[in-house]
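Every protein chain except one is present and positioned as in the full complex.
The block that comes next holds chain A.
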Amino acid sequence: MNSDVRDILEINDRNSPKQSKKKAKRLIESVKRPQGVHREVWGLISTDDPGQPPLIPAEEPKLYKHPKAKLRYGVRKWHWVGFKNPARTDSATFYHWRCVNDDPEKEYPFAKYNKKIQFQTYNETEYNQYLKDENWSKEETDYLFDLCQTYDLKFFVIHDRWDSSLFQDKKRTIDELKDRYYKVTGLLQKLRGVDESKIYVFDLEHEQKRREQLEKLFNRTKEQVEEEVYLVEELKKIEVRKKEREKKHQEVSKLLTAASDLDNTRTLNNLLKVKQLENKTNSINNPVNKAQKIKQRKNSVNSNDGSTSAASANKPLSTKPSTLPSQSENLVSPSSVSSSVAESKSIKKPVVFKTIAESAGIKFPDTKLSGVSLRSFKTKLPQSVGLKKIKAIEQLLDELQIEHKPIATESVCDKFNELRSEIVLLYELQQALTGCEYELQALKHRYEPVLTAKNIDMSLFDIPESNSALLNSLTSANTPQKRISEIFDVSITPGTGPLERRRKAALNQTNLMKRLRGRNAS
């Protein structure tokens, strides 16, 4: 019968595979029904496998129920007795239940909570000597102290109960009452020899101001609250923008230092390379030729410098166009040397070359991979270079008529990386310049009225135009000469994000459509 019940309830039997075997054994192992128990009852209770949980829950152990509280002392007797409260002034007798076992002499336990404030009192002489005040008569002071005592120094109540009609309707604010009270008490305490530091000093002015401010705060209208919230938000935004501007300034100064470093390290590198080539002994075609070339290069470097010590860091930054052809000519010579070297074993790369690429512009990953790699891997741009910069680089390479993927010799790779790094530097400088110019214009517009009022010449603040040598070789004679940097489409003024551009494009399109429709109609 149990198994039937289990089937109905769909309790899974643990020992189901053994059931068939158990059936044979059932007759042997089952417990016989005791005589007192009815057949049906026994059918419900008994199970084939005593290990299974019973269907009918057995009595739970008493542990899980709330145990009865075990009292230590059993039942006690309580008496209805009268008691006196020493805190009361009238010694009235009240009645309450008290346990027999309690100490009858114990003071009423709640009496100790009746705390009273210590009041200072004064007599006539003391008053006349120390406590005289223009604004307060003796009657008023007495009245004040009386009220304080009655109402336990609850000044709000005292102020409310203050009857000004007694004193020619002189209105007293809470602060005035407090001030008078604390002054008097403080003086008296000092007289009585209480420690100075423990005397409470009441600052009337401060309290009055504070109260005023609270009133104002409480009485603000809804519009005022909104205005305040709005102003606070604006302030936060301005702070954020200020921080961004400062960051930009820092970046700009970094770029400037990078640009000047570029020039400095360049001549340094030339010299280093000179020294290294001098030290080289293998795979040099014509030592005599080379020596001549090195001398030529040195001279050009010196002439560019304008000083004999070419390794000095503070050199003038002007690169005159006249020195260009001579320099480029001389710098071709190391490349010719290196191309011949490419046919034999590798050269040790001059370490300083790396610094140009790293200081600004692009940082190329320079891990020499153990194992096999292709030279053109060196020219792969790292992921940090954004899409815009990549586009700008490609644009400029097209203008300069350089292949996007040049021939992959070592020197070409190095030069290519450096070139691209410089292109990126140029791009960043252009961005910074545009930003600065924008800021300058903004400042100008903001302060134009003020400064013209002061008769300051506004032309001082005109944005400087450039007079540098324009790149004629880049563009053909027909098109107007433009600088490389203008090729970049740099637009970072706020309000020209991709959304703005799309909007403008959409506007242009609608205008165009209108014009076309107008033309068709007419």
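Couple of notes before you dig in:
Operating definition for what follows: a contact is a pair of C-beta atoms (placed from the backbone, for glycine too) under 8 Å apart; a residue touches a chain by one contact, two chains touch by 3 or more; residues count from 1.
Throughout what follows, contacts and distances are computed from a predicted model.
For the chain that does not appear here, its UniProt entry gives the protein name "YEATS domain-containing protein", which is one of "Integrator complex subunit 11", "YEATS domain-containing protein", "Hemoglobin subunit beta" or "Sorting nexin-2". Of the candidate positions A:44, A:131, A:385 or A:440, contact with the unshown chain belongs to A:440. One chain of the complex is left out; on chain A, the residues touching it are 252, 255-256, 259-260, 262-263, 266, 317-319, 321, 324, 327-328, 331-332, 335-336, 339, 342-343, 345-346, 368-376, 400-403, 405-412, 415-416, 418-419, 422-423, 425-426, 429-430, 432-433, 436-437, 439-440, 443-444, 447, 450-451, 454, 456, 460-461, 463-464, 466, 468-469, 471, 473-474, 483-485.
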